[in-house]
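Heads up, this is only part of the complex; the chains shown haven't been moved.
Per-chain numbering from 1; labels A and B assigned in written order.
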Amino acid sequence: MKKLINDPNQVVMEMLEGMVLAHPGKLKQIPDTTVLVRSEAPVEGKVGLVSGGGSGHEPSHAGFVGKGMLDGAVSGEVFTSPTPDQIFEAIKAVNGGKGVLLIIKNYTGDVMNFEMAAEMAEAEGINVAKVVVNDDVAVEDSLYTSGRRGIAGTVFVHKIAGALAEQGASLEEVEAVANKVIKYVKSMGMALTPCIVPAAGEPGFQLGDEEMEIGMGIHGEPGIEKTKIQVADQVAETLLMKVVDDLQLKESEKVAVMINGLGATPLMELYIVNKKVAEILQEKNVKIHDTFVGEFMTSLEMAGCSISILRLDNQLLELLDASADTLAFKR
Amino acid sequence: MLFDVSGAKHWIVRLNQKLQEQKKYLTSLDQAIGDGDHGLNMARGFQEVVLKIHDTEYKDLGTFFKDVGMTLILKVGGASGPLYGTAFLKFSMELKEKKEINGIELGEALSAALEGIRSRGRAQLGDKTIVDVWEPVVDLMMSEGENLNPDELIRLANEKMEDTKDMEAKKGRAAYLGKRSIGHIDPGATSSMYLFEALAEVLKGESYEE
């Protein structure tokens, strides 16, 4: 394991300290927690937005804390949901009197821990709403299972719900728009290499020199299938078509595109993937309103990418374009 | 059979020993069908529990297991934190102010713990989760009561853990794998087996080294 770290068991705390030291004007840490909030939190008269999850997905989620997006981010151990007390601290810290929206990625652990935190907050009289992001079309959507995972599409939820909250909307309105984004955003990913959780010291799975994993999760969970490695155009087509079909995208609909790197994939490769994605969408006469290429929801140093498509109506388009000032997303 | 605070401590310390020893193994099970942190999560959580209970004098089982449950909730995270944490919290609520209990009461309290797991995780028998060990084991304890044979408990816990191998996961992270989850033992079922194995060993009166 080759990593620029000190103690594998201290990576989260040291990272958070390093973040606050780097951006003292933007972020503050709630003492003795893994919670980072906007330096001006709580913002009076604004719905507070809290997201979080295991660490190792940077810049998610603290990178999206700031004006126009999140108010607070809670970090668990690497790839492990944070505990309810930490989430509760975040809720208290961002509550400006108008209630708090929890943006949860659909993993059993996250859902349960955020639920417990919401129960704690409600017991203290804080109005809390929860939305659960499940954009990963690699996983079958079923009532009888855990359902689909939340992956990179989550960033669009932060952006759009954050923009509406910034305008002073009510908790119900912010929750509703978040749920609309969740309905309209679908994603799928693939990996060329695994990643190593620092405390584990070994890769979470193995891929041969000629293999890739299609439908990869963002924690090293295996995907739909291992296949022989394919060229970028083929990968782009496989992922995109699955997403487009699931969304049932129609001609002349407007979309936003996200080509998300999982950690070790050079920007060069992400743009090569985007070339094919844009070409296919243009062929289908889908209107690309905007494209985001870079690292938004990573898996440590995993090589690979995910493609997200967000269907845009007028409301979502306007909120997507609204200004945002966070470390990893500025408009 | 009588189970008191001293037995309870033995149980938890013994469980922690097993979890520390099996940390890598549990993690490797989770790597196959999950995200490879179950061993780390359990080992981290129970280490904290043991630290917590080590220097405290507990007057009754309720306060003891409340500390166990709360510590797990606060230190584990992931799926296993809320599940095991809730289980021990519900367990502790059944044992409020009890100094010692018999086999029947133990079974009833564990049954409440299982209810906590079920309501938190909404998993059913056959979903390839910790429920697949808990439910049959708790059933056995409830039906045997004072006549429980600890060796039978160990045998059953192991058998039910093994049975998860052929199941297709419906809940938890392994569910994302669909049919690819078949052929692997569930990590949570395995940590639950250790939990009951440790309990049975304490019930048998085995001594242990701290």
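To be clear about the criterion, a contact is a pair of C-beta atoms (placed from the backbone, for glycine too) under 8 Å apart; a residue touches a chain by one contact, two chains touch by 3 or more.
Worth saying up front: this structure is predicted, and the values here are computed from it rather than measured.
**Q** When all copies in the file are counted, not just the one of each kind on show, what formula do you get?
**A** A x2, B x2
Convention: only the chains that are shown with their structure count from here on.
**Q** Show me the residue ranges of subunit A that touch subunit B in the complex, using the header's touch definition.
**A** Counting only subunit A, the residues touching subunit B are 54, 76-85, 107-109, 112-113, 115-116, 138-140, 144-146, 149, 197, 199-200, 204-205, 217, 219-222.
**Q** In the complex, go through subunit B and note every residue touching subunit A.
**A** It comes out as residues 27, 31, 33-37, 40-41, 44, 73-83, 120-121, 169-173, 175-178, 180.
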